[in-house]
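The complex appears here minus one protein chain, its other protein chains still in place.
Chains: A and B, in written order; residue numbering restarts at 1 for each.
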Amino acid sequence: MKGFQLTLYTQQNRRHQGKMLADWIVSQAMDMGLRGATLVSGIEGFGHTRNLHSHHFFEMADQPMLIILALTENECDALLKRLEEEGVTLFYVKVPAEFGLLGVPVDA
Amino acid sequence: MKGFQLTLYTQQNRRHQGKMLADWIVSQAMDMGLRGATLVSGIEGFGHTRNLHSHHFFEMADQPMLIILALTENECDALLKRLEEEGVTLFYVKVPAEFGLLGVPVDA
Partner (left out) sequence: MKGFQLTLYTQQNRRHQGKMLADWIVSQAMDMGLRGATLVSGIEGFGHTRNLHSHHFFEMADQPMLIILALTENECDALLKRLEEEGVTLFYVKVPAEFGLLGVPVDA
């Protein structure tokens, strides 16, 4: 299948609708029937706000969070549109990708 | 060098030949003489099985695992073929990539 590997960047201390924003996004992806999402935490980093978000030097709450998804073009557009409608501001990186399930017949 | 950044998705509780599947794949990559493989753990996620695999909410054993490799096209084909022959079922994402060693002369 062709599409994109989408990475969404947030921090552990960002919240949305009473949840950690990263968790909320993973739940949304699940509700939308997307094929998968993985949340990975970073040790430190900085983003467009010019602050250093760091596990080592500052507090845990600032820890960077990456949500990685494999999506068709339509799924990617739908997810980004959904996040925009919810007023979520975050940095995204979209990379052309080919993906699938290994070891499963194409028409399984 | 041109090729792919390949990401293989598994979970901490998946085993193959008496090893954690993720460790087994890293060992295979090493045995095949591939140039590198890195195992990264996720905090939570869900995959094609529709289960939420989570460090927070469920048990550690379900933790998502990502194996990231930089491969030429031939190496990528060989690794995926090897995994299929072993009957390994997993989700993969293949992204076109350029890679190399920085700070080393081309003919080193």
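Observations on the model:
Operating definition for what follows: contacts are C-beta pairs under 8 Å (C-beta built on N, C-alpha and C of every residue); 3 or more make two chains touch, one makes a residue touch a chain.
These numbers were taken from a predicted model, which means no experiment stands behind them.
Listed residues B:Leu21, B:Ala70 or B:Leu90: the one in touch with the omitted chain is B:Ala70.
Within chain B, the residues in touch with the undisplayed chain are 5, 23, 26, 29-30, 35-41, 65, 68, 70, 95-104. Within the entire complex, the positions of chain A that touch the omitted partner chain are 7-9, 40-48, 50, 52, 56, 64, 66, 80, 83-84, 87-96.
Basically, only the chains that are shown with their structure count from here on.
Remark: chain A and chain B have CA centroids separated by 19 Å (rounded to whole angstrom).
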